[in-house]
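Every protein chain except one is present and positioned as in the full complex.
On to chain A.
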Amino acid sequence: MLKSTRNALLGATLLGLTFAGQAYAETTLNALFMAQAAYSEADVRAMTEAFTKANPDLKVNLEFVPYEGLHDKTVLAQGSGGGYDVVLFDVIWPAEYASNKVLVDVTDRVTDEMNKGILPGAWTTVEYDGKRYGMPWILDTKYLFYNKEILEKAGIKTPPKTWDELAEQAKTIKDKGILQTPIAWSWSQAEAAICDYTTLVSAYGGKFLDGGKPAFTSGGGLDALNYMVTSYTSGLTNPNSKEFLEEDVRKVFQNGEAAFALNWTYMYNLANDPKESKVAGKVGVVPAPGVAGKSEVSAVNGSMGLGITATSKHPEEAWKYIVHMTSQETQNAYAKLSLPIWASSYEDASVTKGQEELIAAAKLGLAAMYPRPTTPKYQELSTALQQAIQEALLGQTSPEDALKTAAENSGL
């Protein structure tokens, strides 16, 4: 009996080996992407198909998760010995990923052509401590979108240049009875709220950290939260903003239920698409406003990059894939949902055509992009700030106390 068991085991092992042998005849890369915003899933599949067509010996398995799952999924895979070769990462994670050796340092792989051709601001997305941990892929910041028809109805000639002006214009719209709550934000207890907050912090000239210690409890950091709370309590902001993510903001805006909305690039072409939107053709876009005497415009760096994981067994092939995905050719072809990282693309008529307004806003916005704090403890800091924002909005504590608690809970 023992002998037959041993034979069976041996047989099974041999069978396993045969299968393994077949599976490794070609190289398969596993890549983790995001299932929303910027490039759509179909776009990423199309870009990848172009790559595998040119490289028939390579296969790419694509996995899409919502933004909220991207970080944890990457870290979990890493903690259990890997699984992905290429991962999409947000601008806030390189510090943490670099300190914990999640991503490979690719500084030496970057060519001169990339160095010169890619916008300097885009590089900040993938850098930590003077090294590069991937290639920028989605160049993004939040813009102020406005409904031209509503502004016209309210007799407003130009979109707001400052945040105070935004509040005044929203009040006019409310007072004239055009919309009850003219402004929509994404203030759900999630990273989205931090992006809106950061935009305001940059407008008020605030700072997150000073010498590694929290510095948002006073000055610009406090002004920013005060603005949010006032906008909320005065009824100018859609009260449901505190459970909105970006997609909710887009739905409200394209249903014509918001005069103003803060959102990423991707909303521009979707809200102008008659199949998607009731306000197609009436969508205006400008950089997020500034604050008199402090800033002209404001912007948050919401870019994302593609990197090679430290556990990848195929770093060469992974890099090849990343180079394809970030190439000027690929980026220009899909510029309707995410603006290219390449400087000269902005002179290319095929990229700018039909979205001149967005490009004009991007030139100012991208230049003003403000980073969220670069710290390996970012995730903790962000969670503490999300809580602070919600507590202040709900009136559970004052903005001052909420931010003080956030500073204490930030782990810094």
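Keep this in mind: a residue touches a chain if its C-beta (ideal position, glycine included) is under 8 Å from a C-beta of that chain, and two chains touch if they have at least 3 such contacts; residues count from 1.
Please note the rule applied: contacts and distances are computed from a predicted model.
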Chain not displayed: protein name in its UniProt record ("Inner-membrane translocator", "Transmembrane component of ABC transporter", "Phosphate transport system permease protein" or "Putative cobyrinic acid a,c-diamide synthase"): "Transmembrane component of ABC transporter"
Candidates A:T52, A:Q379 or A:S398 - the one touching the absent chain: A:Q379
Options A:A190, A:A259, A:V297 or A:A407, residue touching the unrepresented chain: A:A190
Contact residue for the chain not shown (choose from A:L62, A:V75, A:I178 or A:L209): A:V75
Residue ranges of chain A at the interface with the undisplayed chain: 68, 71-72, 75-76, 78-79, 96, 99-102, 188-190, 239-240, 242-243, 248, 251-252, 255, 257, 377, 379-380, 383, 386-387, 390-391, 394, 396, 411
